[in-house]
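Structure below; questions to follow.
Every protein chain except one is present and positioned as in the full complex.
Naming follows writing order (A, B and C), and every chain is counted from residue 1.
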Amino acid sequence: MARIVGGMGTSHVPSVGVAYDRGKMQTPEWQPLYDMFLPVKEWLARIDPTIAIIVYNDHGTDLFFDKYPTFALGAADYYPQGDEGYGPRPLPPVRGDAEFSWHLSEQLVWNEFDLTVCQELAMDHGLLVPMNLCWDHRPDWPIKVVPLQINVLQHPLPTALRCWKLGQALRKAVEAYPKDERVLVIGTGGMSHQLNGERFGFMNENWDQQFLDWIEAEPERVAQMTHQELMEKGGAESVELIMWLTMRGALSPQVKRIDRGYYNPMTTGIALLTLEDAG
Amino acid sequence: MARIVGGMGTSHVPSVGVAYDRGKMQTPEWQPLYDMFLPVKEWLARIDPTIAIIVYNDHGTDLFFDKYPTFALGAADYYPQGDEGYGPRPLPPVRGDAEFSWHLSEQLVWNEFDLTVCQELAMDHGLLVPMNLCWDHRPDWPIKVVPLQINVLQHPLPTALRCWKLGQALRKAVEAYPKDERVLVIGTGGMSHQLNGERFGFMNENWDQQFLDWIEAEPERVAQMTHQELMEKGGAESVELIMWLTMRGALSPQVKRIDRGYYNPMTTGIALLTLEDAG
Amino acid sequence: MAQLEPNRPIDGTYVFDWRLSRKGYRLNKLAFSLSRAENRDAFKENEEAYFDRFDLSEEEKDLVRKRDFLGLIRHGTNIYMMLKLGAATGNGLYQMGAQQRGETYQEFLATRNVGSAT
Partner (left out) sequence: MAQLEPNRPIDGTYVFDWRLSRKGYRLNKLAFSLSRAENRDAFKENEEAYFDRFDLSEEEKDLVRKRDFLGLIRHGTNIYMMLKLGAATGNGLYQMGAQQRGETYQEFLATRNVGSAT
């Protein structure tokens, strides 16, 4: 039987991908982030997940506003990399597990989550940057991935509460899978940041730290927040934080915190939280 | 304030579109269908809807299995006609009401229905044939339309119960719209038919009549059925009937039946049911 | 609640679930492409060259070459996608249906209530 072994919340900042590709993760600017993820790699080696469900969002890479899904689940054996405007990065395709994905889609759709199921889906920094921070892609990614895309671009977005419930349903769906898989759930996005308008560059570290407290110990408080409240506190683009709720909803009510980190060099709080499931 | 004035259930058989275009609706083969819709036109003139929400399904016309949505809502001011493999039919584009559609999308998404919102969506016989039977398209369609597409092609499909709940949420969403609109809800698809395999051509008139009884007076009985049960009783493609539940869920619990008809010339039970809302 | 019961198969029925959708993905992509007139023209002009756009296996090409509609369904072609393949090869729904039933077109029409309503 498959089971969830842990959860991780982490931001997905595009410039980290650039620094990674250029071998600059140990320059003074990026060393704090590099160090933040050293214990994560040890933790991952210990809990040894076989599949990662990565809750992320597309950034105008594969999805367009002609047909914009609320929740899109990847159901393929591999996911190519999209082109974010600068040509592709030197990364292999992400490995999937179509059978596991389709199992999840059956459980979730029959449990009243109205997914868009994707047999073709191209990945962008929303998923790839967290992968870069967790795993080496050479010669190939060492883990299989299920991409779960959430609309955080075009309002109406799914509510924080809905994302939380999606996580809870995801846990049940994982536990109904007959094969022995050790599943890590990653929620990406945030923290405080705003990229549009005169308020560009807005950050709020106090709120980011509060969010990290709440998502660990009192996630229902975040689940009750509206998008308006999230944007006021953290900037328009910080609504991405609703994706952390899906991760947290998939974990046991009580969790054991392993690591927590925060670094905000430029326009976004780059956070990390790793949680072990109580089973 | 907008309100729902009535509901209609009807099949959407492609050959009816062909007969319509060729002016053959009054040949012996199609006269029974033509006659079935005469009182409908009188009824429509009486209740005078300003917008029709048409719950239909795409048949491989615009949507493909690369990214297949469970529920897709049109949010445009017009919807072009797709090409079903024979070139376009002589019909004008369907007129939409983007503002009303987007209102519905906000209400539904915030109420935990995970829509795919479509600013471009091409129509096929699933929506156009019911329109042909209700309205003359010359010189232009006399009504605005909100297309609501439901996955009945690629399992997992939304459950009958989920479609029923979608209808109930749709009613609330309509009633929250500030403008005075008189809304007709049409559920299309079915009745019994099967187009794949050695069981091609399967029909079950007894079940079709039973379904018509239940959808009017005991819709919860249909809402409890599984896709397996629906397919056993009515053929693989008769799962389209779940779309009638969205229409019925949007109406008042008690309804006044206006017309009911049934004709099964070839491979599908062609049914009609018109219901007036108790308000 | 589970909506399908794989242990209760329905005779002569191929439920288009994820297994079939995966299996037939390339065939469905080909069929879907035929909803564009220019693709239909290209297909009609040179079927073999058209196959190359979709990375079909030899078995899949053969199913199309033979207009083996039951075989196509069994291989995961979705019925609504197959309708476009029918349109491009001069096979309407009822012709494809008769073939799936193992009947001639006339035999099939004779089983209908109003066989002339085609």
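By definition in this document, a residue touches a chain if its C-beta (ideal position, glycine included) is under 8 Å from a C-beta of that chain, and two chains touch if they have at least 3 such contacts.
Remember, predicted model here, so these are calculated numbers, not experimental data.
**Student:** Omitted chain: which shown chains does it touch?
**Tutor:** A, B
**Student:** Quick one: which of A:Arg89, A:Lys165, A:His227 or A:Arg248 touches the chain that's been left out?
**Tutor:** A:His227
**Student:** Sort through B:Ser105, B:Asn132, B:Ser192 or B:Thr274 and give me the one touching the missing partner chain.
**Tutor:** Here the residue in touch with the unshown chain is B:Ser105.
**Student:** So that we can see where the missing chain sits, which residues of subunit B does it touch?
**Tutor:** 75, 98, 102, 105-106, 110, 119
**Student:** Which residue numbers on subunit A touch the omitted chain?
**Tutor:** 14-15, 28-30, 59-61, 64-65, 82-87, 153-157, 159, 194-201, 226-228, 231-232, 235-237, 264-267
The rule we apply is simple: only the chains that are shown with their structure count from here on.
**Student:** In angstrom, rounded to a whole number, how far apart do the mean CA points of subunit B and subunit C lie?
**Tutor:** Their C-alpha centroids are separated by 25 Å.
**Student:** Find the geometric centre of each of subunit A and subunit B from their Cα atoms only, then give the gap between the two centres in Å, rounded to an integer.
**Tutor:** Those two chain centres are 37 Å apart.
**Student:** Express in whole angstrom the distance between the two chain centres, defined as the mean CA positions of subunit A and subunit C.
**Tutor:** 39
**Student:** Using the touch rule from the top of the page, what residues of subunit C touch 2 or more other chains?
**Tutor:** Each of 1-3, 18, 21, 25 in subunit C touches at least two other chains.
**Student:** So which stretches of subunit B touch two or more other chains?
**Tutor:** Those would be 65, 154-157, 159.
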